[in-house]
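Up next is subunit A:
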Amino acid sequence: MKTKSNIEKILESGGFVVTSECGPPRGADPEVIRKKGNLLKGVVDAVNVTDNQTSVVRMSSLSACLILKEMGFDPILQMVCRDRNRIAIQSDLLGAAALGINNILCLSGDHQKFGDHPKAKNVFDMDSIQLINTVRTMRDEGKFLGGEELKGKPMLFIGAAENPFADPFEIRAARLGKKVRAGVEFIQTQCIYNVERFERWMEMVRERGLHERCAILAGVTPFKSVGMARYMKNSVPGMDVPEELIERMKGVAKEKQSEEGIKICVETIERLRGVAGVRGVHIMAIEWEEKVVEIAKAAGFLPRPQL
Partner candidate 1 sequence: MIVANRKPLEEILGMLKPYKKVLLLGCNECVTVCATGGEREVGVLASEVRLSRAKEGQEIEIKEQTIERQCDHEYIDQVRPFVGEYEVILSMACGAGIQYVAEKYRTKPVLPAVNTTFLGVTLEQGVWSERCQGCGTCLLDQTGGICPIARCAKSLLNGPCGGSSNGKCEVDKELDCGWQLIIDRLKELNQLDKYEEIIPIKDWTSARDGGPRKRIREDLKL
Partner candidate 2 sequence: MRLNYPTNVKVVKVPCTGRVDILLILKAFESGVDGVYLAGCLEGECHFLRGNLRAKKRVQYVKALLDEVGLGGGRVEMYNMSSAQGQRFAEVAREMTEKIRALGPSPVKKKVK
């Protein structure tokens, strides 16, 4: 065990990891986070806190992580490269570790044009792979990027995201390979609806032996309605929603659609559990956190191991 991360612990014990995520509020009220946290108590092994997701300004990930930590969770700090240069990033990594945060998810970050401040300058002093490398350098070598020694290594379990459905498909496993070589230890994927295509990606990943060098947690998101399913299919880049799922959602009465969405989600989880190399699941129920416990229960994940 390198760190105090609960994810690391469970993975080392051979268990299947369950994570979910929390979006901080667009304001300074900590109760919003506490409420979301309460919905996830006992349901997950660790919880992601997003970092100004889709470039929309929210309470910082680090502060929301601390609030969740105080509630007994093992938070995963999401950090994007869009808003901070290497000075701020290394500083925040030290701060996160000092506050007892054990996990980090290294991301490039959505372009600012999607958010509420499209006129902002973007930073991108480094990309997600260089960020992974930065965390590893600080943690394992005890050095800053400039080469000088630091006193008090940030013991963070290093994660990143991968999108098996983004283009170009042929290099997605190669890119994961780069992340692994840079030091990544766990991966959360973009939400999966097209399990066949995911299986093809996993084949490429296994061919390179990457599934043994990092833990892949498969992402899932339940549909709330057929409208949401269509939106995800047509308006979200890098998303693959098979037509048959849209048909399934359409074929059910409006009041029953959310139930169907949950059903599809649980079925997807079942299929993903059977894919060699998948070591866990990451349930993203954006603004629908109350359903995570239902999904986890139906998938047979509860109770979570208390190691």
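FYI, a residue touches a chain if its C-beta (ideal position, glycine included) is under 8 Å from a C-beta of that chain, and two chains touch if they have at least 3 such contacts; residues count from 1.
Regarding selection, all candidates are chains of the complex that A comes from, given by their letters.
This structure is a prediction, so every number in the text was calculated from the model and none was measured.
The contact partner of subunit A in this complex, picked from the candidates 1 or 2, is 1.
Every residue of subunit A that touches candidate 1 in the complex is listed here, in rising order: 81-82, 86, 108-111, 113-114, 122, 124-130, 133-134, 145, 161-163, 166-168, 170-171, 174-175, 177-178, 181-182, 190, 237-238.
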